[in-house]
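Take this structure, written in C-alpha cells, and hold onto it; I'll ask about it next.
Of the protein chains in this complex, all but one are displayed in their positions.
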Amino acid sequence: MAAATGPVRWHRNLSAKIAAIPMITTALVVFIGGTAWTVLYSFTSSKLLPREKFVGLAQYERLWSSSKWLISIENLAIYGVFSLVFSLLIGFMLAALLDQKIRFEDTFRTILLYPFALSFIVTGLAWQWILNPDFGIQHVVRSLGWESFSFDPLYDPDIVIYGILIAGLWQGTGLIMCLMLAGLRGIDEDIWKAAKIDGIPMWKTYIFIVIPMMRGIFITAIVLIASGIIKVYDLVVAQTGGGPGIASEVPAKYVYDAMFLSQNLGQGFAASTMMLLTVIIIVVPWAYLEFGGKRRG
Amino acid sequence: MGNVTKTAAEIQLAPARQEMTGPRGPKPGRTLSRRNIMIYGTLIVVSLYYLLPLYVMVVTSLKGMPEIRLGNIFSPPVEITFQPWVKAWAEACTGLNCDGLSRGFFNSVRILIPSVVLSIAIASVNGYALANWRFKGSETFFTILIVGAFIPYQVMIYPIVIMLREVGLYGSLTGLVIVHTIFGMPILTLLFRNYFASVPQELFKAARVDGAGFWGIYFQIMVPMSLPIFVVAMILQVTGIWNDFLFGVIYTKPDLYPMTVQLNNIVNSTQGVKEYNVNMAATILTGLVPLTIYFISGKLFVRGIAAGAVKG
Partner (left out) sequence: MKALRVVFAATTALCATTAALATDLEVTHWWTSGGEAAAVAEFAKAFDATGNKWVDGAIAGSGGTARPIMISRITGGDPMGATQFNHGRQAEELVEAGLMRDLTDIAEEGNWKEIVFPPSLLDSCTLDGKIYCVPVNIHSPQWLWLNNAAFEDNGLAVPTNWDEFVAAAPKLQEAGIVPLAIGQQPWQTTLAFQTLLTALAGPETYTKVFGDKDADLAAGPELAKVFEAAAIARELSKDSNVQAWNDATNLVITGKAGGQIMGDWAQGEFQVANQVAGTDYTCLPGLGVNEVIQTGGDAFYFPKVDDEATTKAQGELAKVMMSPETQVAFNLKKGSLPVRGDVDLSAANDCMRKGLDILAKGNIIPGTDQLMSADSNQQVNDLFVEFFNNPEMSAEDAQKQFASIISSAD
C-alpha cells in the first residue's frame, strides 16, 4: 500500500491518522510516558509514594546484589526457554494431530482449549493441589503400593520452576494449538498432493514446506507466548508463592513485592526498568525487521 | 502478499477459502490402522492430562469438607453435595457481605461489555489503518505498541493512577474501560493488522476506484468480511477482562467491584479454615462465562484464526 497515488494521499492519510489517534495516544502517553516515568523514578529513593529524591544508581546496585533478583532472572530464563519451545512444539504437534481428518475433532479441540478460560490464579491452585505430595499424585501412587515413589516438584527447590511450567503449559498450549491448527487449515491442499507425488516424507513436508508458510502464525504465537512469559506472576503466587524459600521467584514478582510489600517503589522501578531494557534489546530489532523494514504491495 | 497479480477468480475465491470448512490434513485414514491408533492414543492421553485438573476441581466441589480432609483428591465423592456450589454463589462471605459471587456478577457484566466493545472497535480500526492506510510513523507506533505488550502490568499501576486522576476518570467505570482498552490494544491490533493484510488488495483498490473512503471501506468491506477475527478478538478479550482482578479493584470502588474480587476473597483468605470445596465451586462458576463462550463459538474461533492470523 505504500505506492499511494498523489492527489488523494493527503486526504487519505488524514482519515487514517484521525482513526489512529487512540493508538498513538496509547503508544506515546501510556507506554512511552509511563515507561519514562518509571525509568526516571528508578533513580530515586521513592518508598511508598513517588518522590524526586535522586540517589543515582543506588537502586540498581542493590538490585544486582540481591540473590532474589538473580534467582528470579535465572528462573525466568529457564521458564521462558522451555515455555516458548514446548508451547510451540506441543501446540504444533497437537494441531497436526487434529488436522489428520479425525473424528471428534471438536471435542478434542474444546478439551485442549478450555484451560485458557481459567485464570492463572485458578490454574495455580488446581495444580498446587495435584502436585502436593501429601494428597496429590505422589500420595495416590504411593497408596497404590509404590511406596518409594517421589514426585513433589513444588517442594524441591531444584525443580520447582518445572512444576510451574507444567501448569503454565496446561493453561496456554490450547490457544497456541488453535492458532497452529488455523495455520494448517490455511495451507493449500495442493501442496500436500504435490509433496506426496514428489515422494517427500510427511515430516519433511511439515518442517521444510508447511512451517515456513506459517510464518505469520508463528509470529503471532511467539508474541503471545513471550509477552505472557515476561509477565508470569499470578501463576507463581498461586502455586508456590515464590517458594520453597526463594527458589521460584520471577522478575514480575520481584517488582510487585518491591513496590507493594517492601514499599520501595524505587527498587521496583529499577527492576522493571531492567526487564524493559531486556525486552527492548530483544524485541525492537526484531519488530523493526518484521513490521518496519519491509513494505508490502 | 508476495504475488502481485491475481486473477479475478482467485479474488472471488479468496474470502470463501478463508472460511475453511473441514480438515486439510495430508491424507485421510479410514481404517483402524496403526497410524490411527497412534493418533487417537496420543490425543486421548493428552486429553486426560488436560481434563485432570477440571476433574479434580469438579469432584472436590461436590464433596463435603470431612471427606476432603480424609482424602484422595482423585476419588469420586462418596456423598454428592451441592452445598459448596450454593455457598460459593450465594452465601460465601466477603468481609461483611455474605452473598457470594452473585454480588459481583452484574458488575463483571457491566465492566465486560463496554470494555470488550471499545477495545475491539479501537484495535480493529488500528489494525485496518496499519494494514491498509499506512502513514509516516505508523509502523513506529505499532512497534511501540508491541513492546508495550511486554510491560508487566504492575509497573503501570501508578502512572495510570496519576493519568486517570489528572483527567478526572479515576474510580469510574469509564476509567476502567479505558484501562482494559489500553492493555488489550497491542495483541488485538497485531491480530487485526495481520488479518486485514491478508485481504486481497484488489478488493480494496476496487473500492477506492468506486470512491469509497477510509470509513466507507472499513464498514462496507472490511467489517462484513471479518466476522471470524472479531470472534477471536472477542474470545481473547472476554477471557482476559472477565478474569481480571487487579485493574478492577485498583481503578474502581466497591460498588463496581467485579466478581473476581469475591473469588479472590473466597480463595485467598489467608486465615481460617480453607473450604476447598467452596473454592473449587467458586472457581468453576467464575470460569463459566468464558467457558460458555468457548463452547458456543469454538468453531468460529478456529475458523476466525484460520482466516485471520495466517499471513503476517
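As written, the chains take the letters A and B, and residue 1 is the first residue of each chain.
Just so we're on the same page, a residue touches a chain if its C-beta (ideal position, glycine included) is under 8 Å from a C-beta of that chain, and two chains touch if they have at least 3 such contacts.
From a predicted model like this one, the values you see are computed outputs, not experimental measurements.
Chemist: Using the touch definition given at the top, which of the shown chains does the missing chain touch?
Modeler: A, B
Chemist: Which residue among A:Gly56, A:Pro201 or A:Pro244 touches the omitted chain?
Modeler: A:Pro244
Chemist: Could you pull out which residues of chain B are in touch with the chain that's been left out?
Modeler: Counting over the whole complex, chain B touches the hidden chain at residues 93-97, 157-158, 161-162, 164-165, 170-173, 249-251, 253-256, 261, 264-274.
Chemist: Could you please point out the chain A residues that touch the chain left off the display?
Modeler: Answer for chain A: residues 47-49, 67-68, 128, 132-134, 152, 155, 157, 237, 240-247, 256-264, 267 touch the chain left out.
Going forward, only the chains that are shown with their structure count from here on.
Chemist: Using Cα averages as centroids, what's the distance between chain A and chain B in whole Å?
Modeler: 15
Chemist: Residues of chain A touching chain B in their complex?
Modeler: 1-2, 8, 12-13, 15-17, 19-20, 22-24, 26-35, 37-38, 50, 94, 96-102, 105-106, 108-119, 121-123, 125-127, 129-130, 135-136, 139-140, 143, 170, 174, 178-179, 181-187, 189, 192, 195-196, 202, 205, 214-217, 219-220, 223-224, 226-227, 230-231, 233, 251-252, 255-256, 259, 265, 268-269, 272, 275-276, 279-280, 283-284, 287-288, 290-292, 296-297
Chemist: Sort out for me which residues of chain B touch chain A in the complex.
Modeler: Residue positions touching the partner: 1, 18, 20, 22-29, 39-40, 42-43, 46-47, 49-54, 56-57, 60, 71-74, 122, 125-126, 128-135, 138-160, 163, 181-182, 185-187, 189-191, 194, 197-198, 201, 208, 213-215, 239, 243, 245, 260, 263-264, 267-268, 276, 279, 283, 286-287, 290-291, 293-295, 298-299, 301-312.
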